[in-house]
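With one protein chain held back, the other chains of the complex are shown just where they sit.
After this line comes chain A, so read on.
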Amino acid sequence: MAAPGATSIDTAAAHIAGATALADWLVIAPVALPILGGALLLMVRHRTRVHAVLAFLFLFASFLSSAFLLARVVSEGPLVMTMGRWLPPFGITFNADVLGATFATAATFVATVAAVFALRDINVTGRRYGFYSFLLLMVAGVDGAFLTGDIFNLYVWFEVFVISSFGLLVLGSERRQIDGATKYAVLNLVATTVFLITTGMLYGTFGTLNMADIARKAEGLRETGPLMTIATLYLLAFGMKAAAFPLNYWLPASYHTPRIVTSALFGGLLTKVGIYALLRTMMTLFPVEREVLSGLIGWIAVATMLLGILGALAQSDVRRIIGFVVISGIGVMLSGLALGTPLGVTGTILYAVHSILVMTALYLLAGLMHEAGGSYSLHETAGLYRSHPLLAAMALLLVLAAAGLPPLSGLWPKVMLVKASIESGAWWLASAILVSSILTVIALGRVFALSFWRMDAGETVERTDAERAISPGAGYGVLAALIVPAIAIGVYPEPFLRLAAAAAAGLADPASYLDAVFPPGGGS
């Protein structure tokens, strides 16, 4: 501290004057609420009865705040909040634009629904070991990654959700879980470390970590700085997180091992954070480098979608089939990134939202099929159509959605991506998307045909009473909560298309994003 009487240092140029407007706190609400909830749940760890209620309330509140945030961002443009009152690029900035707010809304919605499903899937022991705390902290990490405007902070949020996902993955400590978790943990750690290496190099080159500042300075450094190297390393790190070929082997090794609600959350949320980070770095920070890499990304996309779905065709465990379908969807999303046209990126964003909803729903469907039929194996389940007609109807809808058939949400993004590929002359990309869709119909249609239509499996499963469905109604309700928005996107796509197009426009032309962080005529 300066001695009394000494002139106080004028920090007006680096500080925000005055308090943050109350409404601006909305930017961090989707992150702060789950962290608070997670901490609170740790304090009441032994009172497992209140866990689900508290978790639901906090998740629902963060869903509502994300939705309000999205509404505000759509009407008023990107919202910025800077921590510690240090003006950007010094302080850590939270920066909500349409893309981040859309993903955060979808993610918190899915997490809220999954928290309800967890009531039937996670027993008292699992809750005492902190299932709901891990869930809330993972949601906080995912939301933080979607909303932050600082690349090192993005790394920190990655670590937050990765370490929470470790906790969720090993919850139960079965042999298969420990086996899967070992591979998941090592490979994800390597991916985030590559992310950190790249961020270190980026800092050495740019001298800043604020994403808007990086985007602003990239133009001047293109001649001298190793921007191509940095962009390629980000592609490697985030491609690994997103489970893009050939770095996707951790996903089929681990996603089928934990509790089904955990698989559902992982399949819905985690790979999409990788896609989000790829979109943010490639489209906003390094658009010129993305142009150079577009051919590589395109072939990665083709390999990911085709090899992913071929993997699904060879599996007999429903959860492993869905794991490979998740990978195939990542390929479809990468195709829009490879094209880089507004239509392609819009398709990618809409597909990501669709994938968050539908992949979660598919895993939950597998969980309900297990409750109804007693097994995950296609060799053993049969005749569910007769015993559970409502479940069969929802399963059929989800098969259509995942394959990209009307009237569900998978159709429009695929139409846009195919159209964008043909417009760019990338016929091979368009045909790969179509072929992978047909193979998805076969892979998931076979699940439907064998588990629901087939009368008798030949092999009977010994079932104990504990495995029998507790109350099918609640499970159907949870599944319906995910299917309804998917149908809404499919039948009335107009508002969702506008939203995705606005998000894509904000990515491709970051002017409003930059203006929000560095107001013209003010700040630095």
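Observations, loosely collected:
Following the convention adopted for this analysis, contacts are C-beta pairs under 8 Å (C-beta built on N, C-alpha and C of every residue); 3 or more make two chains touch, one makes a residue touch a chain; residues count from 1.
Simple rule for what comes next: contacts and distances are computed from a predicted model.
Only one of "Anti-sigma regulatory factor", "Simple sugar transport system permease protein", "Na+/H+ antiporter subunit C" or "Xanthine dehydrogenase family protein molybdopterin-binding subunit" fits the UniProt record of the hidden chain, and that name is "Na+/H+ antiporter subunit C".
The omitted chain makes contact with just one of the residues A:S62, A:T102 or A:S254: A:S254.
For the chain missing from the display, the contacting residue among A:F60, A:F166 or A:Y476 is A:F166, taking the whole complex into account. Touching the omitted chain from chain A are residues 2-3, 6-7, 9-10, 152, 156, 159, 163, 166, 170, 173, 175-183, 185-186, 189-190, 193, 196-197, 199-201, 203-205, 252-254, 256-257, 314-317, 378-379, 382, 446, 449-450, 454.
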